[in-house]
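Here is the structure we will look at, set down as structure tokens.
Heads up, one of the protein chains got dropped from this complex, but the rest are sitting where they should.
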Amino acid sequence: MKNPEKGMTLIVKTITRLTVGLILLYGIYIVLHGHLSPGGGFAGGVIIALSFIHLMLAFGKEVALKKLSQAKASILESLGAIMFLTIALLGFLGGYFFFNFFLHKGKPFALFSAGIIPLCNIAISLKVGAGLFAIFAVLILFKGAGEKE
Amino acid sequence: MILPFFVIIPLGTAFLISLLGKKIKNFSDLLANLGTLSLLILSLYSIPLVATHKILVYKVGGWIPPIGICMVLDGLTSFMLVTVNLVSFLVTLYSVNYMERYTDKYRFYTLFMLMLAGMNGIIITGDLFNLFVFLEIASIASYALVAFGTEAEELEASFKYAVMGSVASSFVLLGIALLYGYTSTLNMADIALSLSSKPAGMMVSFVAVLFLAGFGLKTALVPFHAWLPDAHPSAPAPISAMLSGVFIKTLGVYALCRVFFNILTVSSQLLFVLIVLGMISMVVGAFLAIAQDDIKRMFAYSSISQIGYIIFALGIGTPLAFFGALFHLFNHAVFKSLLFLNSGAIEYSTNTRNLKRLGGLNRSLPVTGYTSLLGSMAISGIPPLGGFWSKLIIIIAAIQAGYFVSATVAILVSILTLAYYLKFLKFTFSGKINEAKQNIREVPGLMKLSMIFLGIICVISGLLIVPLFKPFLQSAVNVLLQGQGYKDLVFGAIK
Amino acid sequence: MELQLLLLFMVFSAVVAVQIEDLLSSVIAVGAVGLGLSMAFLILKAPDLAITQLVVEILCLIILIRATINKDLPLIRDGRWLFNTVSTLLFIASLLIFAYFALKEMPSFGQPTMRVAQEYIAKGLEKTGATNIVAAIILDFRGYDTLGEATILFTAVMGVLAIVRRIGRIKNEKS
Partner (left out) sequence: MSEYILCFVLFCIGLYCVLRKRNIIKIIIGLGIIEYAVNLFFVLIGYRTHGRAPILAKDRVVSNMVDPIPQALVLTSIVIGLAVTALIVAIAIRIYEKYGTFDITKIRRLKG
């Protein structure tokens, strides 16, 4: 990270290009299967954030921020939070805050099952991924402007 | 049921402000004030609810506790909700003008509403781990708010506060883990039920010590007080008012009360520890306050001293002492937030808060001057203001329980309090006006308005002991008195 | 047995992290503790936690290295405060002894009471439709906690964004 503007060497860049999509895909998989297998929205969200951070470390902040700017990440995070709160509020349809309002819970072990749980997972992953990316971007950017050397 | 809205409203406003606050001008001011106003109305509405139902339990998600999380509304909850939301509404009103001095006002409101959500969440929850989660929300928001000015001193204070606060949270979490391992449940009433069937042993006292260390750090009792005199003055004035006025009481005193009196059955030795800690805090806080030249630091030390009174009274453990403690808690919330708002107003118009460089402000800042006079008189216990009655009740309770020495100390500390507030008034408002400060003007209207409101409450809060308003306080005291009866009430309400 | 070994390894790494003088090595040693914790979660049959701990550890490590790298930091020495060290050690030792006696009253390791947990295991699938019981707990039975958790992260992000603002106050033109 000697020069965060330009990124790392060609080897790192090539390998990153190959792996970053897979990491993102893996994160999405973990999120969607949160109610069936280990993982869930939080871990998946962190993996998604890590894939962007990976991009940022390897290619420099310009490339990564072009894909997802800091302002956009901030908005996405707020949207994720509001989405989660809305799901919780929709529980009032069933009479209670946080009520699992899907009466038909779906077939066990199917991807579309378990009522609000997958929806919550998606909302959390959106929030976590965007939020952590925003934190990281801010810390990196801060260095670029703040320190003397 | 109104209970979930105490969390939903501040969270919703926080998310919306962070999303739209930057784009739409004045949106954040409006939304934050609307949010706190509606919370105040809701919390006032909770008083008649408690009067009729005595206890209300809301099952989140429709799961019956202990499977799900429940929210509990009883006398103490309603009392704390009114205190917190009253102060927070007046503080947001004040912030509209005051926070013009800082950049990114909408971030301030976002963090403020998150902190408020955390405090309300702590108050209404009936689940121990949930209490921890909301405690962390409030704490993290407050760490960030202390450093909101991003000056070197503020960052330093915030770091100190964050480290101490995180250690405190770890102690609390460790206590919760031990209790979970011991009782295999997390619901407060269920823990109380499970503990009542087990023999008393080291476990409960160890957990009590952990909770005392954790919540004591958050309350800034004297051996753990080092962060408070840095953190509270460093924050912007509205936040100092919130932190000193209600934050340490919610995270510290309320949580301590709930855990010690309603969940664990605390031994008399531990109550004696509370008395000792309270007395040390009282004395040390008062002596350190006298030596300060910075207005806000003086007030911060004074907070430690006054919290000492509350903890001392809780340690005595008689009905009258509980009454005095909660009454003093309410009074202190009102007048300490008033005083911090005053200090903010002084800083706003003169750009300094050093006593040595102030003087003669009474002519140019009449509203600030008179409200500070009210606040100072109330905190030093001049009759007939509210502070006098609460201190009197605490001292009478101490004498009744046979703690003569402590009662004498409490009276002496009260005189000391008068001394340093007189110093504050003398150096700030009376005397000759400083040459450079000739043409300062009174602060904007909304700031005046909220200070006047708090001043009025200071005057009339003594009315809380007249029979008409007494049930409000008495129902809160009853919750502490019933002790283990809490679990029966909660389980009764579930059915 | 492997659990004890892992715990010993973690304690050892923690001591290294605390005592070593070079900051970067210290950060890496604490990474070893975190990865050990991740393995311990796996041994303790908590795969959800193992995954989460692993990814969080990586992120924490990146952030911490970010804080220490590229700064000419002197080696850390402390020692002058002998009295303080002794009193701290005494305090910690008394805490440990107290904890030892309290822990004796806990249900012994490997036999949790699981009073409430039994209900989740028995009815989790039927009531929520999720086969991962942990997911069922965090998002349905105790979903309110998770709302709080999401809010904490949101708070932290807002806090970081607020703290790194370059200019905090608008200076009054008069002063």
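In this document, chain identifiers A, B and C correspond to the written order of the chains, with residue numbering beginning at 1 in each.
In the analysis below, a residue touches a chain if its C-beta (ideal position, glycine included) is under 8 Å from a C-beta of that chain, and two chains touch if they have at least 3 such contacts.
Because the structure is a prediction, the values reported are computed rather than measured.
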Among the chains presented, those that the missing one touches: A, B, C
Omitted-chain contact residue, chosen from B:26, B:170, B:267 or B:408: B:170
Absent-chain contact - pick from B:61, B:75, B:216 or B:229: B:229
Missing-partner contacts on chain C, residue numbers: 3-4, 7-8, 10-11, 14-15, 17-18, 23, 26-27, 30, 33-34, 37, 40-41, 44-49, 52-53, 56, 59-60, 63-64, 66-68, 71, 73, 76, 78, 81, 84-85, 88-89, 92, 95-96, 99-100, 103-104, 106, 108-112, 114, 116-117, 120-121, 124-125, 131-134, 137-138, 142, 145-146, 148-149, 152-153, 155-157, 159-160, 163-164
Chain B residues that touch the omitted chain in the full complex: 129, 133, 136, 140, 143-144, 147, 150, 152-153, 155-160, 162-163, 166-167, 169-170, 173-174, 177, 180-181, 186, 226-227, 229-230, 234
Contact set of chain A toward the excluded chain (per top definition): 37-38, 40, 42, 108-109, 132, 135, 138-139, 142-143, 146-147
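We take it that only the chains that are shown with their structure count from here on.
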Chain A and chain B: spacing of chain centres that average the CA atoms, whole Å: 36
Computed distance of Cα centres, chain C from chain A, in Å: 21
Approximate Å spacing (C-alpha centroids) for the pair chain B, chain C: 29
Contacts with two or more other chains, residues of chain C listed in rising order: 140, 143-144, 147, 149, 151, 154, 156, 160-161, 164, 166
Residues of chain B engaged with two or more neighbouring chains: 11, 15, 18, 60-61
Chain A-facing residues of chain B, complex: 4, 8, 11-12, 15-16, 18-19, 58-62
Touch list for chain C against partner chain B, complex: 98-99, 101-102, 104-107, 112-117, 119-120, 140-145, 147-149, 151-152, 154-156, 158-170, 172, 174-175
Chain A - residues contacting chain B, complex: 74-75, 78-79, 81-82, 85, 88-89, 91, 94-100
